[in-house]
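Have a look at the structure below, then the notes.
Here the complex is missing one protein chain, while the rest keep their positions.
For reference, chains read A and B in written order, and residue numbers begin at 1 within each chain.
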Amino acid sequence: MSILHTVNKSPFEKMSLDSCIDHVKGESAVLLYEDGVYAALKGTGAAEKLASVMETTKVYMLGPDVKARGLAADKLLEGVEVVDYAGFVDLAAEYDKVLAWV
Amino acid sequence: MSEDIKKFMYVNRRAPYGTIYAWEALEVVLIGAAFDQDVSLAFLDDGVFQLMKGEDTGDVEMKNFSPTYSALGDYDVTKLYVEKESLEERGLTVEDLMPLKYEDEDDDWAEKDSIRLVSRKEMAELMDEQDVLFSF
Partner (left out) sequence: MKFAIQVNEGPYQHEASDSAYQFTKAALEKGHEIFRVFFYHDGVNNGTRLTTPPQDDRNVVQRWSELAEQHGLDLVVCVAAAQRRGIVDEGEMQRNGKDANNIAPGFRISGLGQLIEAAVQSERLVVFGD
């Protein structure tokens, strides 16, 4: 079975992303939203961690939260797919269940 | 067992008392026990602090809800998965936790440990097997 893991915390403040990544299995996916989107900032330890799971696991980020925080595309890790709220809904439906790392 | 039975896991990642999440999560577990689902609790990250022995909230004047964990067995909530790495990272072992027990009706009411120590990898697999994951 597969899980959509959602992370809404900045990796610079909380360890939710670390904890999430330590429990992700290949067929699952990670969605960064709210302050979780800061994890996609290029050149950071968080982005490195994301890149390491991206070989086996899809990583998404919520566009409206990225935009609200002024994060330009050139500052963000390549390969993280941007979705809108409708895309969030699609992901929640596509994977067997959702685990919120609140 | 009906086909409607789902595997429910309550995911506990927060310490008690500093916020109310742990206590209100436990309230959900108690109510949920009446619904005959296949229930388990996961304790990882700061969630492992919920099960510490010797909690005494007298001086902070908050409700000490730790005895409630001992009652879970009576509600047929008998699977409390505690993540080994989370304990170790916090300098703890299972000996620091309350000795939670239940009586196994399928084994002549033998007293058994409710706490099941699992590795991070096993925890990930357990999460994967669930139908519903509650977070608080």
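Rule of thumb we're sticking to: a contact is a pair of C-beta atoms (placed from the backbone, for glycine too) under 8 Å apart; a residue touches a chain by one contact, two chains touch by 3 or more.
What you are looking at is a predicted structure, and each value in this text was computed from that prediction instead of being measured.
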Left-out chain, listing which of the shown chains it touches: A, B
Among B:Phe49, B:Tyr102 or B:Phe136, the residue in touch with the chain that has been omitted: B:Phe136
Of B:Tyr21, B:Phe43, B:Phe65 or B:Tyr102, the one touching the omitted chain in the full complex: B:Tyr21
Hidden partner chain, residues of chain B it touches: 4, 6, 8, 20-21, 24, 27-28, 31-32, 34-35, 37, 132-136
Hidden partner interface residues of chain A, rising order: 6, 8, 33-35, 64-65, 84-86, 88-90, 92-93, 97-98, 100, 102
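Here is the rule we go by: only the chains that are shown with their structure count from here on.
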Distance from the mean Cα position of chain B to that of chain A, given in whole angstrom: 27
Contact footprint of chain B on chain A as seen in their complex: 1-3, 15, 19, 22-25, 28, 96-102
Parts of chain B lying in touch with chain A, wherever the complex brings them together: 11, 13, 44-45, 120, 123-125, 127-133, 135-136
